[in-house]
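Up next, subunit A:
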Amino acid sequence: MNDLATLKSDMEGCSRCSHCKWVPMAQIKSWRFAKICPSVDRYNFHAYSGGGKLIASNSILEGRSEVTDPVMEIVYRCQLCGACQVSCQAYRDDIDLADVLLALRAKCVTEGYVLPEHLLMIESMKKEDNTLGLLKADRGVWAKDLDLIDINTQKVEVLFHAGCRYSYDEDLRSSVRNWVRLFRNAGVDLGAAGPEESCCGGRAFEMGYQGEMKNFAEDMIGRIKASGAKLLVTPCSDCYYTFKYLYPKNGMDAGLRVLHAVEYADLLIKQGRLKLGKCASLRVTYHDPCHLGRRGEIYKMGWNGVNKLHRPVRFKQMGNLGIFDPPRNVIRSIPGLDLVEMERIREYSWCCGAGGGVLEAFPDFADWTARDRIEEARAAGAEAIVTACPWCERVFKDAIAAGGDPMKVYDVIDLITMSWGG
Partner candidate 1 sequence: MKLLPKDVYRELADALGEENISQEPAVLDGYAWQPAMNLTNQKWIPRPAAVILPATTEEVQTIVRICNQRQVKFKAHSTGWAAWGGPSQEGELQIDLRRMNRILELDEKNKFAVVEPYVCCGQLQSEAMKKGLTCHIIGAGPNTSALASATSAWGYGGTGLSTGYSGRNVLGVEWVLPDGEVLQLGSPGSHAGWFSGDGPGPGLRGIMRGFSGTQGSLGVFTKCAVKLFPWYGPPQPRVEGILLDVETDVPETEKMFFVVAPSFKKYADISYEIGNAEIAYWFCRSPLNAGVDLFMPRAGDRLFESKPLRALLKAFQHLGVALLSSPSKREVEYQEKVLRKITVEHGCILLDLSKAPGYGFWWWLMGVRSIPTALTFRAGGDFLTSYGSPVEYDNAIRQAEVAQECKQKYIDQGYFKDDMSDIGWGGIYEGTANWGHCETAAMFDRRDGQAEGRFKYLEDSARTTIEHTLGLGLSNLPPGAWKVYGPQLHNYHLWEARIKKAFDPNSVGDEQWYVPSIDEIEPKESSSDEQ
Partner candidate 2 sequence: MAKKEDLARIVGPERVVTEEDALIAYSFDSSFVKGERPECIVKPRGLDEIQRLVKLANDQGFALVPCSSHGPHSRGDTVPTASGSVIVDLSEMKAILRVDQRNKVAMIDPGVTFAELQTEVEKQGLRIEMPLLPRKTKSVVGSLLEREPTTGPKYNWDAIDPLCCLELVFGTGDLFRTGNAAGPGSLEEQWASGQAQKMPMGPAQTDIARLIQGAQGSLGIVTWATIKLELMPALSKGFFVAGQTLDELIAFTYQILWRKFPDTCLILNNVNLAAIAGLDPKDLPPWTLLYSLSGLTHLPEERLTYMEQDLAEIAGEFKVTPRRNLAGVAADRMVDLASRPSEEPYWKFRKRGACQDVFFLTTLDRTPEFIQAMDGLTREFGLTRENLGVYLQPIRHGTGCHLEFNLMYNPNRPEDSARLPALFERASRACLDLGGFFSRPYGLWSELAYAKCPDTVMALRKVKNIFDPRGVMNPGKLCFKKEA
């Protein structure tokens, strides 16, 4: 966890080149989809960009300005999607932009500059162990009749962590259930915590309530250790990011391998343990969830220097080692599907709009961001946008429903299920 003051050199290193606003220059393919930062693209003032937030943070730190209501809007109207960092770090070794964004939020929260919508979420997390304000007791309902091994009482090899959104969002329930069926089909015995599963805490960290994550992490790690699991599989990209990046970055080690469900499916297909059927002919495009893609990149431990100019490149979180190919491999392995790519993909993908507490506090901005992505999918010639994150799926589905758009939205598991005739 970085205090804002420890990142002053990062802030002062900003050259104001504005690469943080654009898709990496090598990847600009059109006028229309050249922008990378939803925040500055929607609200325009430079302070909304990644670099602008570095500058604003420095300004606040130096006492040139204060956190006010408009500043809070700048801080929180940001999905923390991490695209700015990818574009910045192509050129810079000494700026960890995403760390500054997180530290700025933490400072705001510490000093009481908080949003009521975020507080509600935090309250829900504290009280009900989930981000959605629903009853903890209902958390395991999604797994009813699936006869998952109860890790609270039994040891397991593979632990399945559904995450808050999948556990409670009834629209997405079939997805999470189908993941379980899929892995079962491959002969994997899965365990789950049922109603005892709790939030990973990643959202709290992102919204600036960094201390809150610690409680969830400790709870989670304790349960994992008790279960004896060697592998944790989650279909939720947010949770994945938390396990792969936030926990280790903050010195917390769950002590087991973590795979996203699509990674695991890809692995099982490669091992020949999973065979997929044929789908009806459909042209699809894959949306890289930020938390699975660039931000899903494993935390690169091991460098403890002071001057980041001397940090070897291999320790930079450049986002290019995120999970990009496994979901595509799975889609490509389903006959009948035609996978077309959008312009902004992989580590330079455009965000769905839901992250960073934006969906809760600024739903119109989340919707605006999602619509931009849907338009990009359409421009690619896709009939459906496929993703691997319940948050992305939610915001896309809502945007499409509100706009009466013919674009379809699927989770990767939906396609697999369809290939089985489901």
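With respect to how the candidates were assembled, all candidates are chains of the complex that A comes from, given by their letters.
Keep in mind that, in the parts below, a contact is a pair of C-beta atoms (placed from the backbone, for glycine too) under 8 Å apart; a residue touches a chain by one contact, two chains touch by 3 or more; residues count from 1.
As the structure is a computational prediction, the values presented were derived from the model and not from experiment.
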item	value
Chain touching subunit A (counting every copy) in this complex, out of 1 or 2	1
Candidate 1 partner contacts - residues on subunit A that touch it in the complex	9, 12-19, 22, 24-31, 34, 43-47, 49, 52, 55-56, 58-60, 64-68, 70-71, 74, 86-87, 90-94, 309-310, 312, 320, 347-348
